[in-house]
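One chain of protein is taken out of this complex; the other chains stay put.
Let's look at chain A:
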Amino acid sequence: MKFRLERDVLADAVAWTARTLPSRPTVPVLAGLRLDASDGTVTFSSFDYEVSGRVSVEGEVADPGTALISGKLLADIARSLPAKPVEFSADSSKVVITCGSARFTLVTLPVEEYPELPQLPSASGTVDGTTFAEAVGQVAVAAGRDDMLPTLTGIRIEIDGETVTLGATDRYRLAVREITWNPVRPDLTGVALVPARTLVDAAKTLASAGDVTLALGGESDDSLIGLAGGGRHTTSRLIDGEWVPNYRRLFPTEIATVARIEIDSLVDSVKRVALVAERNTPVRLAFGDGQLVLEAGSGEDAQASEALPAQVDGPGIATGFNPSYLLDGLQALGTPFVHMSFTDTPMKPVVIQGIDSLEGEPSSGYRYLAMPIRLSS
């Protein structure tokens, strides 16, 4: 095997494939990065039985071939090389990397022991990479981190024709985002539960690729999702098990009180008041009379309160939330104002949506629902 690549092309490709390499591989070969050179194309691949990554770049291939070398070492080297063409040449036991006067010799890993990468499932459709990354980021804030509840560590992707609905919940809040996309068939439907961390990472790194191809299972293998864009392909196993059944009904159907508030000042106030809220104790919110009063702390502990203007329609309401749950939702909206809707009881969840002006009505694109706290007495 012998090929030559530009340094930046190499560094990008290696950094992207190496990012999912396991730090403590179950089998030594899984720490490796696979190099395939053929026909003017060099492909880098990684796989840990959960997530696979593959990127193909153009290069001058003098001698086609395959090699497996330590991914972490290659990534470190590629990052440090001078901006000059990089030449790879390999025999059966080692790979020599030359760049300018720098020269590295790496021992190869047994490529015949390396598992075969899963095939990218057949395409389901395409979506704008930036929109998709934003949507994934918005719902991921609500995903669970408790490995004892594995299904809640996932982001649910539901496809119904031209609409993709992403959802995540850790049982205390629920975030849902709808986006439109271009399905391969207008009547396409499907559901997949993808590990949130993997999907966030994949969507972020594909955001700049323009259109991203989504591949949800397909006839052959139902337990994979594939994402591809800009020469990068990634697959991830799906999470087994049922997500929240019929989650849409968690959104209250009746609204009694709506508050519209400027987000930046609300975020600042919540952060300030929460300084005295130890160990995730609640921040209490009282809406009414053109203002919102925030309070935290009680009894003999430190206390804080603050008021800020709010446009409140409907009867006043007082409730309380874990401040970080509130902040996660507010900061995910990406709009100047927030639309918070309550039912007639402080025991039911608040629905947080973004609006562009104090007079605006929310679109259903992104909804963040947070459960309140209750004083136990």
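The criterion applied here is as follows: a residue touches a chain if its C-beta (ideal position, glycine included) is under 8 Å from a C-beta of that chain, and two chains touch if they have at least 3 such contacts; residues count from 1.
The rule is short, and it goes like this: contacts and distances are computed from a predicted model.
The subunit not displayed here is recorded in UniProt as "DNA polymerase IV", chosen from "Putative membrane protein YhdT", "ABC transporter ATP-binding protein", "DNA polymerase IV" or "Hydrogenase-4 component E". Note on the undisplayed chain: of the listed residues A:Gly71, A:Pro282 or A:Gly297, the one touching it is A:Pro282. Touching the missing chain, out of A:Thr43, A:Thr169 or A:Thr198, is residue A:Thr169.
Even with one chain removed from view, chain A keeps its contact list with that chain: residues 146, 148, 169-174, 244-247, 249-253, 280-282, 320, 322, 345, 347-349, 369, 371-377.
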